[in-house]
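Worksheet: the structure to be examined is printed underneath.
Note that one protein chain of the assembly has been removed; the remaining protein chains are unaltered in position.
Chains here go by letter, A and B, matching the order in which they are written, and residues are numbered from 1 within each.
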Amino acid sequence: MTLFTLHNVSYTYLEGTPFATEALHRLSLSIESGQTTALVGPTKAGKSTLLDLLAGLIQPGEGTFLFEGSPVTDIERLRAKVGIVFQSPEAQIFEETVGKDVSFGPLQKNISVAESRRLVQESLEAVGLPYEDFRTRYTYALSGGQKRRVAIAGVLAMQPDVLLFDEPTAGLDPRGRRELLELIATLKHRMTIIYASSSLADVAELADTIHILDQGQCLFSGSPRDILARAEEIAALDIALPEAAQIALDMRSVFPDLRTDVANLAELEDVLLSASIPDRMETQP
Amino acid sequence: MIQITRNITFGQYINNGSLLTRIDPRTKLFCFIVLTIVVSIIHSFLAFALCLLLCLWMHRLSRLSTAYVLRGFKPFLGFLAFIFVLQTLFYSAPAQHVFWRWGILSLSGEGLLYSATILVRVFFLYYLASLLLFVTSMVDFTDGLEALLSPFQKIGLPVNAFIMVFVVALKFIPLTLAEIERLVKAQAARGVRFDQGNFLQRTRKLAPLLVPLFLNSFKRAEALSTAMEARCYGMHRGWRRSKRRQFSFTRVEAITLIVVCLAGVLALVINGFAPV
Partner (left out) sequence: MLEVKDVTFHYSREERNASPVLQQINLKIEPGETVAILGQNGSGKSTLAKLLASILRPSSGSILVDGLSTTAHGEALWTIRQHVGIVFQNPDDQLVANTVIDDIAFGPENLGLPRPEIEERVQEALALLQLEAYAHMPIQDLSIGQKQRVAIAGVLAMRPRYLLLDEPTTMISGQTARHLLETVHRLARERSLAVVHITHFMHEVAHFQRAIVMHQGRILFDETPAQLFTRIEELEAVGLDVPLICRLGQRLRERGLTWLPHTLLSSAQLKAAFQQHLAE
């Protein structure tokens, strides 16, 4: 089912003032449910604005925006179904203890205390923070990575069908990044995931569909392979490529027709070997 | 959700290249002070009329859209009307032309005149302040202020430090507004409905924003002060900053000063001699 459809959507910040800036310019794309979709673009491409729109926090200035096939009449329904994890979410934690912060969302919906406790427990377990251990811990005493997980648990506790992530690996070191991507991978089968990033590296393995955005527009879309094949265009947009694709792109100055849609080291090896020893018939990846 | 700066037209620098934007900021600030003092003293309508002429002339030189400037008044009009009514009703000085009285409240000619004078003054002060900020960039404003206050620095008052605080605070305003917007969105995403409830309830909903807002602001402040110290900013014995910025005082500035001061003196004189 098509979850979101956008047609010629535009959005301007500070409209009507001399400081108006257009964040989305006649943007058109559609997002399917049950999949993991990535929105990739350089800074100021409009990714955050688009996520705000999908989460029901802003409304399009112009154009059509459909949720589950029809225009959004009940914004609360959209907000209830779509959860969003903002960039550096640990900056938005305001409760003293982990338990209190994660239960904030459910309690806003007037759920019973018992039910909310169950949700908090499930959410904390889902992000890898054991409930009994972390429930009473003080939020300010946690590490950055733990705080980030608490923030994600807080959103999961609202039981959304769709989960939006805005650059979730920003500021994390390689291990932290790997762990977070693993966490998101475990959530994939439970809900639709939409992931905004300025780097293709995070999403090339995770996403089913990738949309490339720039200056408020959707330039092109496709599967990770289709997108990686267009590595040259993407690098020109100042989007970071996965290491393997970047190396393949760099090597085009030696082998002009080298394939760049390489997903990992093994494929890159094969591609380089077959290019360097053309008489040896290697099977294409 | 919250686009806070959307309806504020007061105090935004508009760089249209007009003469007023190019005049040295010390001159502009000084003229502003002179005119503010004059307007606060005079009560004769003839004197106000002269000031109005001066303002019209400055407005023409600024090449600003009148509609845009006056738009800044809109939020105030209700408040001003309220003040007008209150001042008139509670005018307690002895009056000759009293139309109506009830206890301490009264409606008199003198009262109306007095309130009208106050209103006119407010109008002038608001116009002068917003014109100053429209034609002076924040950099110019703070540099000019620092230059004008430098005699006080020489007698030991921490003027430079105060100006630095002001500059950094100005820099933080858009950052803090953006932060508030982010926090409001994060809360809305967690189910808080900011548009429901009465005034008290809505205000209470903002309370959870304060903790992360203050925490983040303090962190920022600490990081920035560390960075400033790393670039050798700091009070130690005998420390003095120099300035890259140089001011120019040309014929234009001289003429501006002369015109404004003359107009001010003239207004005061008229005020002294005129009956009303």
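Convention: a contact is a pair of C-beta atoms (placed from the backbone, for glycine too) under 8 Å apart; a residue touches a chain by one contact, two chains touch by 3 or more.
Predicted, not measured: the structure shown is a model, and the values here were computed from it.
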Note = Across B:I33, B:L70, B:L86 or B:L175, the one contacting the chain not displayed is B:L175
Key: Selected residue (touches chain absent from view) among A:Q59, A:S143, A:T186 or A:S223   = A:S143
Omitted-chain contact residue, chosen from A:T12, A:Q159 or A:S199 = A:S199
Note = Across the whole complex, the chain not displayed is touched by chain B residues 137-139, 167-168, 170-171, 174-175, 220, 223-224, 226-234, 236-237, 239-246
Message = Tell me which stretches of chain A touch the chain missing from the display.
response = 42-44, 143-145, 170-176, 198-199, 235, 238-241, 243-244, 246-247, 250-251, 253-255, 265, 268-269, 272-273, 276-277
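Definition applied: only the chains that are shown with their structure count from here on.
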Remark   = Between the Cα centroids of chain A and chain B the separation in whole angstrom comes to 44
Request  = Sort out for me which residues of chain B touch chain A in the complex.
outcome  = 1, 3, 5-6, 9, 12, 14, 182-183, 185-193, 208-209, 211-212, 216
Key: Residues of chain A that touch chain B when the two form their complex   = 13-19, 52, 55, 57-58, 76, 79-80, 83-84, 86, 89, 91-95, 104-105, 108-109, 154-155, 158
